[in-house]
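Missing here: one protein chain of the complex. Every other protein chain is in place.
Up next is subunit A:
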Amino acid sequence: MATTSARLLQLAIPLVKTHGFTREALSRSVLSLPTPHAQPLPDAAITSLFGQGDNARKSLIDTWLEDAREQMKATQSTVVKDVLWARLQHNEPVLNYLPDAFAVLASSSTFLPLDPEPAITHAAKVANEACWIAYPTEKSWHTRRASIAAIYLASELHQLTSPSTTYQFLSSLIETSSAAETSLTEAQIFGSYVFKSWAGIVKSTGVFL
């Protein structure tokens, strides 16, 4: 079967922990082929296959993130905290390279100097995957996913600066979120009772007769 650029991206994923999200990792991917090349690919070949400058790095980062989301499906537990924790653990071998990777994604926009869209998309996709695993029949689709995305994004940012306390931070956010969700639900129920009471009082005054 002919080797494709997609196949090289897959072969470059294990090289990220030693070479980072770099053109060199892509270049060395051919050394992992079933019939390996004698030399890494020249830079001109990387440009031909993946684009100039940071475009090649962006392809590798996107492929790595997609692979990480696929790995979430292998989590044994269906508890959302465990699923998110498994995803955060996947970052650990490449933690040193992640800030640079996110910077590349954030600076890839033609119009904005700093584009928040890649970060939001990344968190949303992780949240979507986590929700499909933990809450496959969830009805409050958007609110649940928005909440999980925010929790994951905050936890990942925390992990970049303080990896050893990430699990505790994730746990506390999920507990707070559950408590907040319960409080919000109770507030909504209470609010509906108050509204119905006042509606009844106004009707009984005969204003609308």
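One rule holds for everything that comes next: a residue touches a chain if its C-beta (ideal position, glycine included) is under 8 Å from a C-beta of that chain, and two chains touch if they have at least 3 such contacts; residues count from 1.
By definition in this document, contacts and distances are computed from a predicted model.
The chain that is not shown carries the UniProt protein name "2-methoxy-6-polyprenyl-1,4-benzoquinol methylase, mitochondrial", picked from "Nicotinamide-nucleotide adenylyltransferase", "2-methoxy-6-polyprenyl-1,4-benzoquinol methylase, mitochondrial", "AP complex subunit sigma" or "Transcription factor TGA3 isoform X1".
Of the options A:E24, A:D43 or A:D67, the residue whose C-beta touches the omitted chain is A:D43. Although one chain is hidden here, its contacts on subunit A can still be listed: residues 2-5, 8, 30, 33, 37-45, 47-51, 55.
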